[in-house]
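The following block contains the structure, expressed as structure tokens.
The complex appears here minus one protein chain, its other protein chains still in place.
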Amino acid sequence: MTTLINKTNHEHTPLALIFLSLLWFSLFTAATFLIILFGSLLLDGFSRLNGDLFTQYNNTVPVQAGARAAILGTLFVVSVAALMTVPIGIMAAIYLEEFADKRNRFNRFIELNIQNLSAVPAIVFGMLTLGVLQILGFSNKNIVFGGSLALALLVMPVIILTTREALRAVPQEIRAGSLALGATEIQTTFRQTLPAAIPSIATGTILAISRAIGEAAPLLLLGALVFITYDPNGLLAGFTTLPIQIFGWSSAPQEEFKTLAAAASVLLLAILLMMNGLAIYIRNKFERKW
Amino acid sequence: MANFSLAPTSKRRGEKVVRGILFSAAALSVVVTIGILASLLIPAVAFLREVPIVEFLTGTRWAPRFEPASFGVLPLVVGTLWTTVIALSVAVPIGLGIAIFLSEYASRRNRKFIKPVIELLAGIPTVVYGFFALEFFTQTILKSWLSLEVGSFSVLSAGFVMGIMIVPTIASISEDALNAVPQGLRQGSFALGANKMQTTIKVVIPAALSGIAAAIVLGVSRAVGETMIVSLAAGNRPNISLNPLEGAQTMTGFIANAALGDSRVGSVEYNTLFAVGALLFLLTLLINLISIRLVRKFRQAY
Partner (left out) sequence: MDVKANSNPTGDKSVVMQLQNLNVSYGPMRAVRDVSLDIYQNEITAFIGPSGCGKSTVIRSLNRTNDLIEGAKVEGKVLYRGLDLYAEDVDPIEVRRRIGMVFQKPNPFPKSIFDNVAYGPRVIQKNLSKSQTQDIVEQSLQRAGLWDEVKTDLNKNGFALSGGQQQRLCIARAIATNPDVLLMDEPCASLDPIATSIIESLMMDLVKDYTVVIVTHNMQQAARVSDRTAFFTAEIDGNGERYGYLVEIDDTEKMFINPSNKRTEDYIAGRFG
């Protein structure tokens, strides 16, 4: 009997309790940090979270400055990047997951290479883009096309990896069922496997695009920290983006610009939260539990 | 004999074309890597023609824009090392603690609530982290609350906030590794009379070690490559100092800062950027390969 009664004491030795409270503490730290971050940004930026932020261009006079060009720039640059990278990323994932012979050395090298690319520092993609623009003969590096290319290359490995996972989650029986009816592998992939994986692919893609929206480092290299007072109007137009604008305002000496940076940060976080919410919604609504 | 044939009814040329396109998309990633190598190494080699590699790698003064210029990369490496060490000493305990809590202690309901919160940390743009580090962490927490002697820029602030940024990376990979440990091992330990803590520390964590190591190594890679937080909060002064309350410039911080200036393509100053970039790329490549190998090890084990 004693052993049975001691069971709870056994789990609740002082050491075990300290261990558990350390685990709780780690959670608590992360959560507190998150709350403080959101709270302080909201408090700092509250006074500038108004229509002017959306409608005004940047200005040397802080009270007149807004993020219009940066918001439109983000929309434009990231949309073009998504158009470039999503189809290619999904096709690459289809090849690797559905067609590649895993025993082939080159295919294995491609896999290793993509895993590495997904962890290459973002800033390196900026330097790559500088090289590409130079080869293509663009004298101006701060162009929408360049920014989009940098972001596209940056998130492509992420899209490939999440798409592969989505395809892998489609049960083998679906493929077997289709092939047993005399469908070809291509038919099976495009009529069964891929459609079945679309919700997960969409979720992963939205998260990858969120990453592109928030990224600043590679664009910094393309000289996107510029004063732009017009709407970006073409692939070769100059641009700035919201994260870059935040960077610029944070490094400015005047306090009013810091307030603007906080306000713009809140806006950026709100956009990303919405994207995240959309991703979660799609996951819960459409994703199939096999 | 059969009056029919089982030969292909058509050559299915279209399908072969589609396969070719899919393959090209996958092979494009190799082109990207080659592109990275070329775009970094060509200017880097030009740089090394003017600055001997020994001076570059062992010099202790980094002043490419001064007269006389000096190209010792060590101060940048030390800056990177500092921020990375601080970030990891924040991220590893917290990330691991969360991972252990989620995989060993949390109920299904708790997990469902906690995981998205941790994922939120991963979704915050680094520039926002950087702004927070510069404005709030340094000014309010370090200066006002803790009354530390700290200027506008400090390695401590950048490193700590970067550590929080890395928490989700370490937590999620470690949790995968812990979850992959077979339930039988835990039950065996319980059967011997160990409690949950003993089981976790003596059985589960050792069994998941290569996965946890992979998580930490990947965390290092992210810390080394992170740009925005350090360039905002750690400052732009190359500095070999053991005081974390001082500012310092990291490799990425230098690249970002130098890119803001207008240096002529092909000049030594311009090439400096790529020399540091190449060093950064090779360093993270090495770290990533180690991490990939470790992940494969724990995937194979179970």
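Here the chain labels run A and B in written order, and each chain numbers its own residues starting at 1.
Keep this in mind: contacts are C-beta pairs under 8 Å (C-beta built on N, C-alpha and C of every residue); 3 or more make two chains touch, one makes a residue touch a chain.
On a predicted model such as this, the values are computed, not experimentally measured, just so you know.
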Q | Residue in contact with the excluded chain [from A:14, A:51, A:182 or A:253] | A | A:182
**Q.** Absent-chain contact - pick from A:16, A:196 or A:209
**A.** A:196
Q: Pick out which of B:6, B:54, B:146 or B:191 touches the chain that's been left out of the picture.
A: B:6
(Q) Applying the definition given at the start, please give the residues of chain A touching the unseen chain. (A) 102, 171, 173-184, 187, 191-192, 195-196, 288
Q. Hey, which chain B residues sit against the chain that's not shown?
A. 1-9
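Methods note: only the chains that are shown with their structure count from here on.
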(Q) Please tell me the distance, in whole Å, between the geometric centres of chain A and chain B computed from their C-alpha atoms. (A) 15
Q: Enumerate the contact residues on chain A facing chain B in the complex.
A: 10-11, 13, 15-16, 19-20, 22-27, 29-31, 33-34, 36-37, 40-41, 44, 88-89, 91-92, 94-96, 99-100, 107, 109-110, 112-117, 119-128, 130-132, 134, 153, 156-157, 160, 184-186, 207, 210, 213-217, 220-221, 223, 225, 243-244, 246-247, 250-251, 258, 261-262, 265, 268-269, 272-273, 276, 280
Q. Quick one: in the complex, what on chain B touches chain A?
A. 12, 15, 18-19, 21-23, 25-30, 32-33, 35-36, 38-40, 42, 93-98, 100-101, 105, 114, 116-121, 123-132, 134-136, 140, 164, 167, 193, 195-198, 200-201, 218, 221-222, 224-228, 232, 252, 255-256, 259-260, 265, 273-274, 277, 280-281, 284-285, 288-289, 291-292
